[in-house]
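Only a single protein chain was left out; the remaining protein chains are all shown in position.
The first chain written gets the first letter, and so on, giving A, B and C; residue counts start at 1 in each chain.
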Amino acid sequence: MVESLASPWRHDFPQLLENPQLHYLDSAATALKPSAVVEASRRVLSEDYGPIHRGLYPAAERATDAYEAARSTLHRFLGGREDDCLVFTRSATESLNLLAEGWLQSVLVPGDEVWVTTLEHHANYLPWKRVCERVGATLRVVPLNTDQTIDATQFDDLHPRVKLVAITAVSNVLGVALPVSEIAARAHAVGALVVVDAAQAIGHQRIDLATWGCDAVVASAHKMSGPTGIGVLLARRSVLECTEPLLVGGGMVDLATAEQPVWAALPSKLEAGSPNLVGAVAMAAAADYLSDAGIDRVESHVAALTHSASEALAQLRGVSVLALDAPERDHGIVSFNLDGVHPHDVGQIAGELGVAVRAGHHCCQPLMQALGVDATVRASFALYNDDTDVDALVSAVENVIDVFGVR
Amino acid sequence: MVESLASPWRHDFPQLLENPQLHYLDSAATALKPSAVVEASRRVLSEDYGPIHRGLYPAAERATDAYEAARSTLHRFLGGREDDCLVFTRSATESLNLLAEGWLQSVLVPGDEVWVTTLEHHANYLPWKRVCERVGATLRVVPLNTDQTIDATQFDDLHPRVKLVAITAVSNVLGVALPVSEIAARAHAVGALVVVDAAQAIGHQRIDLATWGCDAVVASAHKMSGPTGIGVLLARRSVLECTEPLLVGGGMVDLATAEQPVWAALPSKLEAGSPNLVGAVAMAAAADYLSDAGIDRVESHVAALTHSASEALAQLRGVSVLALDAPERDHGIVSFNLDGVHPHDVGQIAGELGVAVRAGHHCCQPLMQALGVDATVRASFALYNDDTDVDALVSAVENVIDVFGVR
Amino acid sequence: MMDKGLYREVLLDHFRNPRNKGSLEEGMQRERGSNPRCGDDIEVGVVQVESRIEQIRFHGRGCSVCIASASMMTEACEGAPSDSAISLCNHVESWVGSREGGTVPHPGVEALDGARAHAARHTCILLSWRALCRLLTADAA
Partner (left out) sequence: MMDKGLYREVLLDHFRNPRNKGSLEEGMQRERGSNPRCGDDIEVGVVQVESRIEQIRFHGRGCSVCIASASMMTEACEGAPSDSAISLCNHVESWVGSREGGTVPHPGVEALDGARAHAARHTCILLSWRALCRLLTADAA
């Protein structure tokens, strides 16, 4: 029985309607936007705009309400508990840096450890590395196991000196998912906190902080078909209470003239400067769009596409698909290499044929090193993709094979 | 001779067209958006969207070009020199924190000084204060002089231990402009760097880093009728070369696996994470809009409105307009207080009458302390305001005087 | 217009002629509430006798909403059992937080209905109530 790979959501994406010849397979870098997000953004910019906080007139009150409603929407979308608090940041990257500089820095002592995995994005690696080095703590990188995944047993040796485990929900290179709950259980057993990088997972699977039992989750709007320039940090209030602000300035201080300034209550303390109203509203619109689409339906559509593409690519001469035999691997991403052809050349030729894929290290140099490659070609899928995109990808790679005479 | 206070630009602002009864006098908090900005934002979200940097297909190349074109537009708009470099940040607040944490922190030694003025916004005060305290340096706050302004002679005692002078171009409470070039000359004479906070000035007067002869300027898009969630730091390349990144992650590193990671070249080094394409393009559209309007025409329109409002308010029973006798005072802002009535009450009643003004400390607690008030009422003007707004403001204040029986 | 709005006569009257406002007497239990963001700063003082509020006063400065609310509070609580006063404080807190609907916690605070619609004024309304609540709760503990 053949599963249908048509996308019921494709027509919601104006850029695809305008460019029927575009096969956009780079959603892991950044996702296209549905009309609902475009329209939400237009509306708040041109009709409902106003300043946030302490405004005493209707436009300001409406803006404040819209901003706080966006916060609640995203809190719910990410499975936040009552004692969690959602902070708007500029990106997943800022969210992770905020936790590293503001929280980790003050809890680590020399000799402590922080654990990450080999497949972390630079954003979930460099911030921790920098703080560990400053403090004299150890950053331990959990290696890939033989099927190119990470499994929970690799966290069996966690011990009480480990203060933090920071893991991605889904690898942005291999498309494999990590057993987040199991890892979290092991971490909590030794008293370590768990931060989940959901930047990659957020566009096509359920993020559920409560069920995962983790302490914090970060994500960016642009990867879930929301706007650029905004992200979130959703974390236990108790963690954020002892997080020093990365940015100081307006809005985050109650008493600036005191010798020791008195910071405002959460979440304001961690949101210095004029809040990003437009971004928050449009990000919430993206969450609503995905909820309406049905995140579980989206997940299985994306999984089916990923599976189909991996299988087809693996048949081609000279192609090696990464993590092909891994369980839990169809999370929207296929990375592969072609014998004797640099990924840049594959990406460029595919691009000339209207197939948008990415070639490079995908901000995962530690993983590239572990895999023994400089770069990979990555095709990534979102809810708006369908079987024509898979076919176009396969025939573009066939074309590269031709041009370069791969044997 | 009566100058016309009609606004030739009002009809470009959809929110005003939709709400003819709205008298928006809170542009110093955040400015309304012209259709050109709304449209630029719609277009990039729904037609020209793509990832930035190293994309090998047309949509990615167009996105990268658009992002870099926005950078050039803003570089020019702010009067950047050839050896300046423009970094996109999330806001003026982030720009200042980046300079404080990334640059100042590494150049200050105990006993050094940083000079700011009494009328700085918390964003141009707290970041420096925090770093000075950490390092054991002194933050000196130049006091207001008797006409409630700051003048260049107050910088006559600058000395070689002063490493930085951070001043606002225009006070967001008093609407007075500082003599930036004169202060910069004095600072440079002792070897101090000069950072200008143009957050408030940017909407209605020419920002010209080159003519000012300063070393860095910061601003936010939302105060110049651009989008929320994006700002800039334009600074000498030599300063940014020795600025450590505030955020580390993707895009800002050439070699992450090295013991000592190798940062990318400027500006990427200081732009960790997926760039804010939509914000950059829409911010550039705002700059283009202001340039097309003619920034000098905008400046005189706004000055005329400010002047007219101050004069009229000063006539009312119980009203005291701040800095009324200051020279260089009509830069879009009038702050005032009403005898025996809390600014909140003035703001609220005005709001109910359709006049949007702000009441509070305006993130300037040091200034409030110096003025001996807890808060002020602030009316602020932008290019879309006209004489009907001034009239509505005056009659709203008259109404408050009535309600509260001010004598 | 002003009649239906925030600034009803009752509220303005409490602001112009606040009840039980003035310096606190020696021996009163005191609690301060301050909001540096807008400069509101109030101190509440009570005398409790046999778990009843025998006397209650306040002093300080703030906007009309802040002063009127404190004034109404003193009227509503004077003579009340301390635990009823705590309940009232909590009820006012939730009634204000909900912005509209719900039952008015006490006839004497009905005039705050216009103000609670505005989230930006919640701190002004609640400053004195929260101070009183802290005072009575700490005392009961």
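Annotations
Just so we're on the same page, a residue touches a chain if its C-beta (ideal position, glycine included) is under 8 Å from a C-beta of that chain, and two chains touch if they have at least 3 such contacts.
All figures in this text were calculated on a predicted structure; none of them were measured in a lab.
Remark: the absent chain touches shown chains A, B in the intact complex.
Per the touch definition above, the residue from B:E133, B:D254 or B:D339 contacting the chain not shown is B:D254. For the chain missing from the display, the contacting residue among A:L99, A:A201 or A:I349 is A:I349, taking the whole complex into account.
Against the chain not shown here, chain A presents residues 341-345, 348-349, 352-353, 359-361, 365, 368, 373-375, 403-405.
Against the chain not displayed here, chain B makes contact via residues 53-56, 60-61, 64-65, 254-255, 262.
Just so we're on the same page, only the chains that are shown with their structure count from here on.
With centres computed from CA atoms alone, B is the chain lying nearest the middle of all the protein shown. When chain centres are set by their Cα atoms, the one at the greatest distance from chain C is A. Chain centres here are Cα averages; for chain B and chain C they lie 38 Å apart. Between chain A and chain C the centroid-to-centroid distance comes to 47 Å (mean Cα coordinates, whole Å).
Averaged C-alpha coordinates give centres for chain A and chain B that are 32 Å from one another. The set of chain B residues touching two or more other chains comprises 344, 348, 352, 359-360, 365.
Within chain C, residues 36-38, 118, 121 each touch two or more of the remaining chains.
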